[in-house]
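Right, I'll just put the structure down here and ask away after.
Removed: one protein chain of the complex. Kept in place: all other protein chains.
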Amino acid sequence: MKPAPFVWHGPESVPQAVQVLAEFGGDGKVLAGGQSLVPVLAMRLAEPAHLIDINRIADLNFVTSSPDGVTVGALARHSRVEGDIAAGRVQPLLAQALKLVAHPTIRNRGTTVGSLAHADPAGEMTAVLALCGGSITAQSTRGKRTIPAASFFHGPLESDLAHDELAVEAFFPALPTGAGTAFVEIARRHGDYALCGVGAIAELDESGSVQALRCAYLSVTDTPLVLDLTRAWQSAEADAVEQAKLAIDPQSDLHATADYRRQLAGVLTVRAARQAISAAERGARAA
Amino acid sequence: MVTRYIGKPVRRVEDLRLITGQGNYTDDIGFDAAALEVAFVRSPHAHAEIGEIDVVDALDIEGVVAIFTHEDLVGPAAEPLPVLIPHPSLHAPRTAYALAKDTVNHVGEAIVMVVAENRYLAEDAAARIKVDYRVLPAVVGIPASRAAKTAVHKDIPDNIAAHLVQQVGDVLAGMAAAPHQLEFDLTIERSCSMPLEGKAVYAKWDPDDSSLRVYSSTQAATSVRAAIAAKLNLPLPKVEVIAPDVGGGFGVKIMHPWPEEILVPMAAMRLGHPVKWTEDRREHFISSAHERGQEQHIRVGFDDAGRILALDVTFWHDNGAYTPYGIICPIVTSTQLLGPYKPGAYRVEFFSIYTTTVIVTPYRGAGRPQGVFAMERTMDRIAETLGLDRTEVRAANFIQPDEFPFDQGLIFQDGRPLIYDSGNYPAQLEMIKEMIDWAGFKDLQADAAKAGRLMGIGIGCYVEGTGPGPYEGAHIQVLNDGSVEVAIGLTSQGQGHQTVFAQIVADELGVPFESIRVTSGDTRRFGYAVGTFASRAAVMSGSAVALAARSVKAKALKVAADALECSENDLELIDGMIAVRGNPTASIALGQVAVLSNPLRYAFDEAAKAATQFARPADPNVPPVAAGEAPGLESRDYYSPPRSTFASGMHAAIVEIDPETSEITIDRYCVVHDCGTLINPMIVTGQVHGGVAQGIAGALYETLAYDEHGQLLNASFMDFLMPYVTEIPGRLELGHQETPSPLNPLGIKGAGEAGVIPVSAVIAAAVEDAMGFRIDAMPINPSALFDLRRDFANGKIDAIRSRP
Partner (left out) sequence: MTEERHDVQLTVNGHHRSVLVPARRTLSDFLRHDLGLTGTHVGCEHGVCGACTVLLDGEPVRSCLIFAVTITGHEVTTVEGLAPADGLSPVQQAFRECHALQCGFCTPGFLTTITAGLADNPAPTRADAVEMIAGNLCRCTGYQNIVDAVLRAAEISEQTSW
């Protein structure tokens, strides 16, 4: 299984990269981590004439944290983001979800921004970006723009990026104080794409009751789905489960039926919510 | 014989090269020779007629050397591949052509071979070749094949390749007289061997002596050699086949000759250049072999104790598009279905039927898992009907220890009577029950249920006919320096043959373990063999090695007695030294004996002088090499048993089902197995671990998902779910029993398949026990179990009666 031939470009800066993209992006693909792209090329499911390899752009390999949130550069490997202590404090969802992305060896090479640009509805990081209301910054010869998560994902493997645009960084807003997070998923094998996954952010009021609960869903919709389950959860767990099950649109495939995925979505909503609430409670006690 | 090595967990000889990256697998060969590489155009359709093949665009690719279609094949190579194991009941066999001619009958069938400077360019060229197809309807699955709206092969309108009925006793009478009767259906789906190394072939033609050397990742080097010689019209001595290091076989590599095993050598000859082909993973999915798919219909009559008075089984075996391996798998199912039991009367009928899918040839177990599934699910049903304990029902049907040898009255897959030589099933049952704490489980299950946990226990028994013939052989030669060269004809795929057979030689011959070198699967070293399959290597080659070692020892003592001027009976051979018992100064090294065993005219080194004609006085009336003898300290011996020897075992498992997600966890997995004498217990344990892992994979994870167009939907490791470490229970509990085989010198029975055979039956039984409704189809996964639980809750499935 060898890729079809392509012209390789190895830009060493973002301006160089967008220049190449402007010229060849229409029949080209950007190569960062390659953990999703290279198998596609190997199986000849895609045969781009040009490969724009951004691995030489050292400037893009960064993870910076501030009280506002975490900014992840396009070349930051999953393992780097996962291991970044400061990032973990500012937005715990990152490390929680990254632990579930494939296997450590894959995470040593795959990039977080790359997996966002790939826009796979089974990808954990798309759900995280959507859940915390993050954004992607894209650059081209036409300029720079920031795309919020809500408008970034168009469909399975379809993002808002134009052919001549390079996603240069992603921004994950900080977790509000007093909130807790969780990310749970069920897969057939450890490290596989999830049959269903749920991320949760829970915020508690002073008395310790849930004042906000938001959940994001993966593998059960075409694009990451974020639900505000606050009222339902305040009413009863079962109501939140019901709301979630009605909102998602799972498909059947050879691993699981739509109905089973729906069942998992309900179960995982409760598990994620409870874990997020516990995390918030622990945070409140520690404060 | 002092047993210093046999029975010990000797560390493997193979390991040193394999852990340092010095293994020599087929794709590693010929780095210096820069072989040309091959890629194929394979059919994208499950069923089609082939029209024009247009290669014009492919020739534009720089680095393309040659392109072959069926038109380019000559003589026997242009004819269909052989039916390896013909059988009178295989009334409509079909095999593929090495390159498809006129029709293709499964996705993946090879149509065009491209030879280029490297695999990248070969694939580029293959992608540019245009083939005209007239697509025909696909035939996928047993129901579609049976309905036969479309014939896979035009001239076989009912899609039936074989039909065989075997019976013992009067099933009709037995059924009529039985106080209880049950009738039900079972299904097992396809899975496959899936070794980590796919198939690979490297061929080199030597024009100077018109000889062909082929390396292939095969389990049957000698037979591949014969097939190549036949197909390419070469004299057998001019073809050599070597199985180098092989990255797993598990049965799929016993099938041969693969088209590539004929085509790659042919290309090497025609192009006068080494040629190689290394299968990629997708190719392996769509053009190697699968196994396991069957639908079974069972009728059983039994008495109040659960003894089977009559058992009537009909099953349909999906053999895929062709039948190159004959009907071995369904025959194994038919015969091994009986397990450790002696039903009053037994009738088994099968239809081996065509579908437009990949061919079906043995995969570890080779039809046995399906037979065990049928019998063990039947036992559980009998127990449920009578309200009896599932182990008691089994015990009531066992062949007893004093009934061996036990003739089941059928013909086994080796063409010989199905006669079990030895075993002790009641003792095995006691052992497994104790290991898993069968008696205590009821309480465990009840306590768990109070806490909302769903647990179940299952048990499965099997008998495995191992070491089928016709024969295996071994050649042992002691060299002048005392080192010992051992060659066996069959092949190795990780079983540690180089270690295990050296253990036997060390003990049987009496030489240091480190002085022994074992070669396997190399026709240059040993030309007569059958192959590695049916857990036969230890039994067959082990016995041959033991016999050859004894022959060499006898000769060594004879030569030594002559040199030391004493009687052979006074001598012993220990650690490579032959000495008079009780008089260590009267001794001679084995290497020196080797020198003396070959009377010389010319001494080529210092040590050889001792064997020359003036070196010592000789009886003038006795020829230097006596009639019937041969020079040299070596022997070639064969072991050919009258029939197979029967290993056996029992597995038990405790599973837990997550009430919310229906995920299935195996809490405990216990194995008791009997493979007779153990040569290396560490290696046997490893084999059982690996077999159980494959069994669990087949029970809970692996399927081959064909859609109605014959497309394999999960032809990659992303969707074919081979388990990682996290999917296998952290601890497998092994118990061991040893009833030696009376059929071979060391009492060995085969162990290679023991781990996999009953696993689907055991898991199905355990899940059923946890759920309270029947599991009739395997494999099972959480989503399917969720559906069944929902149907059960809605009253669409019956409950099993509660168990004692």
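Chains: A and B, in written order; residue numbering restarts at 1 for each.
Everything below uses one rule, namely that a residue touches a chain if its C-beta (ideal position, glycine included) is under 8 Å from a C-beta of that chain, and two chains touch if they have at least 3 such contacts.
All of these numbers come straight from a predicted model, not from anything done at the bench.
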item	value
Displayed chains contacting the withheld chain	A, B
Identified contact with the non-displayed chain, of A:Gly10, A:Gly133 or A:Pro148	A:Gly10
Residue of B:Arg146, B:Lys238 or B:Arg281 touching the missing chain in the full complex	B:Arg281
Positions on chain A contacted by the hidden chain, ascending	1-8, 10, 31, 34-35, 38-39, 41-43, 51, 53, 55, 79, 102-106, 108-109, 190-191
Where the unshown chain meets chain B, residue by residue	9, 11-12, 14-16, 18-25, 27-28, 31, 62, 118, 120, 194-197, 245-248, 250, 278, 280-281, 493-496, 682-683, 685-687, 689-694, 716-718, 722, 724-726, 728, 730-732, 755
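Keep this in mind: only the chains that are shown with their structure count from here on.
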item	value
Distance between chain centroids, defined by C-alpha means - chain A, chain B (Å)	45
Residues of chain A touching chain B in the complex	1-5, 39, 43-44, 186, 188-193, 195, 254-257, 259-260, 263-264, 267
Chain A contact footprint on chain B (complex, rising order)	119-120, 123-124, 127, 280-282, 660-663, 701, 703, 705, 713-714, 716, 718-719, 721, 723-724, 726-727, 781-783, 786-787, 790
